[in-house]
Structure formats: structure tokens, C-alpha cells
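Sharing a structure, written as C-alpha cells. Questions coming.
Entry: chain A
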Amino acid sequence: MKQLLAFIRKEFYHVFRDKRTLLILFGLPIAQIVLFGFALSSEVKNIGIAVLDNAHDATSEQIVDRIKTSSYFLFKDPVLNLTEIDEKFKEGSIKCALLFPANFGNELGRSGKAQVQIITDASDPNTATIVVNYLTAILANYQQQLNPTARLPYEIIPQVRQLYNEEQNGSLNFIPGVIALIFMIVCTTLTSVSIVREKELGTMEILLVSPFKPVMVLVAKAVPYLVLSVVNLIIILLLSVFLLHVQIKGSLILIFAESILFIITCLSLGLLISNQTNSQQTAMLMSMMGMMLPTLILTGFMFPLENMPWIFQAISHILPSRYYYIIIKAVMLKGLGFSYVWKETLILLAMALFLLAVALKNFKIRLS
Partner candidate 1 sequence: MKILRFILRKEFLQIFRDKTIIAMMFAVPIIQLVILPLAANFEVKNINVAFVDNDHSTYSQKLVSKIASSGYFRIVGNSASYREALKMIEKSKADIVLEIPAGFERSLVREGRQQVNMSVDAINGTKASIGGAYLTVVIADFNRSLDVNTKAPDNKVAALSAIIDITYSDWFNPHKEYKYYMVPGILVLLLTLIGGFITALNIVREKEIGTIEQINVTPIKKWQFILGKLIPFWFVGIIVFTVGLIAMYVVYGIFPKGSIPLLYLFASVYLIALLGFGLLISTFSNSQLQAMFVAFFFMMIFMLMSGFFTSIDSMPNWARQMSNLTPVTHFIKVVRLIVLKGSGLSQVKMELFYLIGFAIALNSFAIYNYKKTN
Partner candidate 2 sequence: MKNTISDKAIICKNLTKRFGDFKAVDQITFDVDRGEIFGFLGANGAGKTTAMRILCGLSHPTSGEANVAGFDVYKQREKIKANIGYMSQKFSLYENLTVLENIEFYGGVYGLSRSEIRTRSEKLIATLGLTNEAKKLVGELPLGWKQKLAFSVAIFHRPKIVFLDEPTGGVDPVTRRQFWDLIYEAAADGITVFVTTHYMDEAEYCNRISVMVDGRVEALDSPRNLKKEFNTHSMDEVFYQLARKAKRS
């Protein structure tokens, strides 16, 4: 036991002396949380809009005023013709344009009907759709004003409640995603590289020849990274609560328990990878390309899973991170209990045990 502790201590030294990697390891989740929490949002605001006003009458100018004061739009200088609109689209300074025909106000007053044209830059389809919705709403609102007495005699009023996200913090999806990513990086990539480095340097053989049980070598390597990961988890949780004002609704114990389960899964993966190669470079490549990339793409926090072709969704089912993500989302953000995630937990447990068993067996085979 004392030997194991000594070994673990040496491993901690290795890890903490590489200050640069450590910086990145802690900096990455912090940077991501800050970015996702404050800078990135799926909302659409400050959309550049140009107005081609051929009417210049009271009505058109009133509408333009509304656009100017709306936070959705960023009003750019008025344009004189379609060529200018095209030019501004091509410069990327506007995403849409509103055109009033001459006599807009007069037409409206005389025949009760007038036309406007909305031109959108559909190269970004989502924004284009949203722009159309916003502009239509502004116009409809104005139209409502023109007909003050017009109201539907029978009105259905929807009351909307936002669940789980009263602060309306954009998307909270990313928090469990960031956690899963960090665990993958630390536990799979770093662990596998660390073990392989030992092999490359030749010191692994020395350890194996010592009275140390080989399994202890692996345990000693894994412990610092386990600790690092848990510390990272704590940091992410603290940041979410204090910086982003997210409420952790579920049981912290459950969160930590599931996290440790997932960490063990990642560590087993790291071990498995380290068994396959003696070169640090290959280990790095395998973990990054083979593990992290699919995790990034197919876990469901970066890209919506439901839009993907079935084969991707199928592959997603064999990724442990997918289940961890579902579990943490449910427990941390929705405040649900174990009864809701027992299925995923079971799957994760099975994966962890399976991977651990395979990795250990593999390791033993390599030895003999």
C-alpha cells in the first residue's frame, strides 16, 4: 500500500510539473463556459438591415422608426437602388432589406392596401427565416395600430412558460457537453499518452520488473487524472452556479456518482488505447481522432442528434458520452432523480465494466 502511494505521488508530480498542459486543462472548460454563457447565443440580434424607401412619407418613416428602435435590427444607411442592396449583401454588412414602393402611404390610405418587399440573404437560412418572422411581426404590429378597433372578437391567448431555464440563458445544453469533453480529454487522451510515454522511455519495463503488481501501475497512473477530472467538474459546477446563475436542481451526490462512473469509463478507454501502441504520437492520434472527435460531434450537445442520418444516430448509441450527457442534463438541469436515469446509468455501468475488463485483459496479455 505504501508503495502504491509513493507511486501515485510520483505521478502527481509528473502531472503538476507540466504547467502548460495544466493551464490548458483548466483554462479550456473555463473559457468554454464563459464563451457559451456570455458570448455565444443562438438568438438573432443586431441584424444589419437596409431600407429602400421610395415613398418617404409619414407611414414608411414610422415603420422605419420601429425598425431603428428594435433591438433585433441594426439599421444601416438607406440605399437608393437594388444594386446598392446587392453590393451591401456582398460586403456582408446587411442580411436583409425592406423596400417601400413610391406612394406607399397614399396607396394605403386610398385603397386600403399597399405592398412592401422583404429581401433576405438566404445564404444563412436560419437567420433569413428569423428575419422574416421579426419583420413580419413589426409590420403586423404596425398594421394593428392602423386598425385600432380591429380585434378578433374571440381571442385565444397562449401563456408561455419556460421550463428549467427561467434566466433564459440561451442554451444550457453545453454545460454537460463541456464536462463530457473535458473528461474525455483528461481521462482518455492524457492517461493513454502518459502510459505510453512510460513505455517509450523504457521505464515501464523497470516498473513491471519490480515487485509491484502490474495493475497497480495502471491504478497509479489513473488516480491523478481522476482527481484532476473531479476538480474540473467542481470548477465547472461552481462557474455555472455563480457566473451563469444556473440552478443545480438535482442531487449533487448523484451528479458526482454518475460522473465518476463516466470517468472510469474514459480511463478504461485510455488504457485500452495505450495497450495498442508504443508511440506517443499514435496514442494521441487515436484518442483525439478516434475518441474526441466522435464525442464532439455525436454526443448531441454541439449538433442536434435528431437531424442526423440514422447511421450517425446508431453510432451515437455506442458512445458512452451520449448516455452521460443525457444523465447529467436530466439530473443537473432538470432536477430529476435516479428513477429517470436508471436505464442510462445501467448502460454506462455495463460499458465501464466491459471496457475495464477488456483493457485489463489486454494489458495482461501484453505483459506475457
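Before moving on, here are some points about what is shown:
We take it that contacts are C-beta pairs under 8 Å (C-beta built on N, C-alpha and C of every residue); 3 or more make two chains touch, one makes a residue touch a chain; residues count from 1.
Regarding selection, all candidates are chains of the complex that A comes from, given by their letters.
Worth saying up front: this structure is predicted, and the values here are computed from it rather than measured.
Applying the touch definition to chain A and the options 1 or 2 in this complex singles out candidate 1.
Across the complex, candidate 1 is touched by residues 18, 20-21, 24-25, 27-28, 31-32, 35-36, 38-48, 74, 87, 89-92, 95, 108-109, 112-130, 132-133, 135-136, 139-140, 142-143, 146-147, 149-165, 168-173, 190, 193, 280-281, 284-285, 288, 297-298, 302-304, 306-309, 312, 326, 329-330, 333-334, 336, 340 of chain A.
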